[in-house]
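All protein chains but one are shown in place.
Showing subunit A:
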């Protein structure tokens, strides 16, 4: 088709292409950062923190679902494990810095993620989803039965404490900027992971697993690492959430929560970086707005309808559809 062009030229144009893509990514990140920094001027910080926690949860889930092709139906377990661990430690050890409580919660979720991964990773497709669901239900019943979680009542009055013993997190704005900093760090981490050599292999596994095997990749190990990373970030989201709301409850462990994160990711756009953030923002807002009005009993059916509509008509989700539109009109 093309005239013989020197391959070095082609290579150069690929590199240039990538550079301009990176630049665009940086710009989007920058705009997003400014919006988030200024947001508490206009919006109640606790509500914003709710959005950020769920965004992080969805970003974590999407690392596994959107970028590795593994549909876990048990991510609520990691959210709850992080939340309960942090809540328990901060409630019972008053000398503990909040950051230590959050790190501990994340580590527990990471360990739980490794256990889940080892037990489920060899299963494919729907069986993988079912195994993760079953394991998450086991964890749910553990939390129901355990005394330290407060059972049906949940864990209340978790102290927010101080960050590094210096900054009081009782203040909503301090808390907000702390949550924002963690969120940004995690978001950038996921962006890095997706673009890393490891991310390339995940992409390959997602697109054609047998071929990845035939190229010498031990795909199970890659999947396990992706699963553990995803669980760790989901746990971190749960830990932060329990500090923000000073509450950890069974809601977070319930399979509804595993379903909700799928909804957020799909609505926003799976396999895109920004999708889960947009999806989480959307879902949290819809839930909030509806619960204020006359339709408050209809939240679940309406979200269900949105889910069906997305799957049927807008498979790529909000961000995915926008990307498609831009590509069509730019080229």
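Keep in mind that, in the parts below, a contact is a pair of C-beta atoms (placed from the backbone, for glycine too) under 8 Å apart; a residue touches a chain by one contact, two chains touch by 3 or more; residues count from 1.
Convention: contacts and distances are computed from a predicted model.
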{"item": "Omitted chain, identified by the protein name its UniProt record gives, among \"Acyl-CoA desaturase\", \"Branched-chain amino acid transport system ATP-binding protein\", \"Thioredoxin domain-containing protein\" or \"ATP synthase subunit b\"", "value": "\"Branched-chain amino acid transport system ATP-binding protein\""}
{"item": "Full-complex contact with the absent chain, from A:36, A:49 or A:229", "value": "A:229"}
{"item": "Residue of A:20, A:146 or A:208 in touch with the missing chain, whole complex considered", "value": "A:208"}
{"item": "Option from A:198, A:255, A:298 or A:314 whose C-beta touches the chain left out", "value": "A:198"}
{"item": "For subunit A, the residues touching the chain missing from this view", "value": "1-2, 5, 7-8, 10-11, 13-15, 17, 189, 192-193, 195-201, 203-204, 207-208, 210-219, 221-222, 225, 229"}
